[in-house]
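One structure, pasted below without further comment.
With one protein chain removed, the remaining protein chains of the complex are shown where they sit.
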Amino acid sequence: MAYVALSDAEKTFILHGVEEDFRCDGRSRRDYRPMELETGLVSNASGSARLRLANTDILVGVKTEIEVPDPLTPEFGKLEFFVDCSANATPEFEGRGGSDLAQELVLSLQNAYESPLAFDYRTLCLIPGQQCWKLYIDILILECGGNLHDAVSLAAKAALFNTKLPRVTATLLDAGITDLIISDNPYDCTRIGIDTVPLLVTVCKIGDFCLVDPSAEEEVCSTVSMVVSVSMRNGEAFLSGTHLTGGGAMHRDTMRNCLQLGLSIGEHLDTLLAKMLRQEQERVGPKRPKTVGFLK
Amino acid sequence: MLRVTQVKNSLLDGASIAEELYSTPQDGDNFFESLEKPAKEPENLAPRNTFIRAGVVTTVRGSAYMEYGNTKVLAIVSPPKELIRASARRMNMGVLNCYVNFAAFATGELESVPERERLLSSMLTKAMEPVVCRTEFLNFQLDVRVLILDDDGCLLSTAINCCGVALVESGISTYDLITASTACIYRDHVFLNPSAKMEELLWKHRTGTGTSTGSDSKDNTSTKSVQEHGLIITASLDTFEQIAQCQQCGYLSPETYMKLMDYTLAINKSLRQLVKGVLTARVREQHELDLREKAESALEDQRLAEVIERLKLRGLDEFIQSNIKEDPYVKKQ
């Protein structure tokens, strides 16, 4: 994360705030900062979303390509993540400066989306064993204000929701080589089911307490944080990936608390995101807002 | 003397090699059926047959070699050196870099090696950061290199154990002894310390996990039991029961997660006894080596003194004086 310099007095202030369940901006330990979500900004991409979580600004674009599936999983499509830390966020990201952070985010996301129970790869299959969709999820980090894992996973999920896969009708040529015809009609498309798609929740340990959605300053104060990937299935929360970051260690009981907190917050976030996406979807026709994207 | 693991190497059998080259989803199912499945609640929470030796490489001071069943891993810790990338500088801590490499013969599937190396390196760095006293080498970087000689599952946990021993051997300050182990669950069976084939089954043959036992695969909403599958690697510092890293992949319910984590913590405790034993034995060995060296050099000094006495008796004082070079670092008596 972009490095913020804090004095000891500031750190103590933040620590006391967390203990009293009243953080620097007035939130409780379970509150998220205000979020803005917008989908369908980039017309060259099959799906896109922009998420603004206070100071953190993420833009995600999803592009699709047709490829041959892995021979061991002939009915599964493919997913590839790419994170780019733009120099807009901080001059340290110029050139290849942000590659470490980008690599870490990619690995977290890959881990979370690995299981077929988290993301149904079968929906990306076209012809089993021969052709499948490959989705490139490209994440652009425009501003870093702390809590990148959460913002990135939320934006990715919204972009997947927004992705329109053109409908394909196939014709079988001789010798078993299939030829695919893709529909030109922009409204003739299939969508991807995102009910079980996981969300990453960062649970940060500051002092003796755990909190979610740390700002950049709070991240500097914490010794260790746990990134929990929560996936909802049939109303129950499942874990599709966890790991610890931050260079510290935590007790087993603290870890259990973090896990519980992460799961409940993840569940809450999921319902909130689903509601926001439904609202976005209904904003068509006369309800379409005039200002869009960065022009607001 | 190095004790070699006496385990039958099934790959030497020519017939079985051909089988492993082309694996299909059907093979995965067959293999699973053929496995001897452990009980649902494993009683015997023990690590595999382990062999650890500290101090195996002569070029570097901190090194360790570990055999965990068939998995063979070598770790090297070089002394801290000046920070190369100034952008990685932190205000009050040094930088830790871990690099994992596979030997060319370590694993059968070579395509996925670079990606696995990257993943393992980043996970290893995350696991070792809590245990090293990074405040001791401010503005310096510590490089830990791991070489995997044989892949039979549990790579990350073996690498963590090996690195922990190598760190202590090299004299870098650590907060505690770190131990790690792996547990996985597949089709409702818990496997502790999964082998490479088991891990491959977990990741490659994922088609098996989507369908529940026997019921209609499309109608997933009605089936109550979700086919959980997943792997947990826990690295712990047991003096105060701290967990340094807990990495999970797959799809688990929270109860299963805690259960698997408890299994790994138990295995870690027994591994810790082993590591302690190895390190104390090593210290004793070093001490004996020191004593022997001292005795030998004392003997050497004595012999030289005798030679000089004899020469003095024959009256060859000037000869001796001209041939004895003065040690410039010793003050003149």
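Order of writing sets the labels: A and B. Residues in every chain begin at 1.
In this section, a residue touches a chain if its C-beta (ideal position, glycine included) is under 8 Å from a C-beta of that chain, and two chains touch if they have at least 3 such contacts.
Basically, contacts and distances are computed from a predicted model.
UniProt records the chain missing from this view under the protein name "Exosome complex component RRP41", selected from "U6 small nuclear RNA (adenine-(43)-N(6))-methyltransferase", "Vacuolar protein sorting-associated protein 51 homolog", "Exosome complex component RRP41" or "Haloacid dehalogenase-like hydrolase domain-containing protein 2". Taking the full assembly into account, the omitted chain touches A.
The residue touching the chain not shown here, chosen from A:86, A:223 or A:257, is A:86. Among A:14, A:35, A:59 or A:106, only A:59 touches the chain that is left out of the view.
The residue from A:13, A:136 or A:209 that touches the chain not shown here is A:136.
Against the chain not displayed here, chain A makes contact via residues 41-45, 48, 55, 57, 59, 61-63, 65, 82, 84, 86-91, 94-96, 136, 138, 140, 142-144, 293-295.
In the analysis below, only the chains that are shown with their structure count from here on.
Centroid to centroid, with C-alpha atoms defining each point, chain A and chain B lie 33 Å apart. Across the complex, chain B is touched by residues 5, 71-76, 92, 97, 100, 103-104, 107, 111, 114-118, 122, 224, 226, 231, 233-234, 236-245, 247-252, 255-256, 259-260, 263 of chain A.
Those residues of chain B that touch chain A in the shared complex are 23-25, 87-88, 91, 93, 118-119, 122-123, 126, 129-131, 134, 203-207, 209-210, 221, 224, 226-230, 237, 240-254, 257-258, 261, 265.
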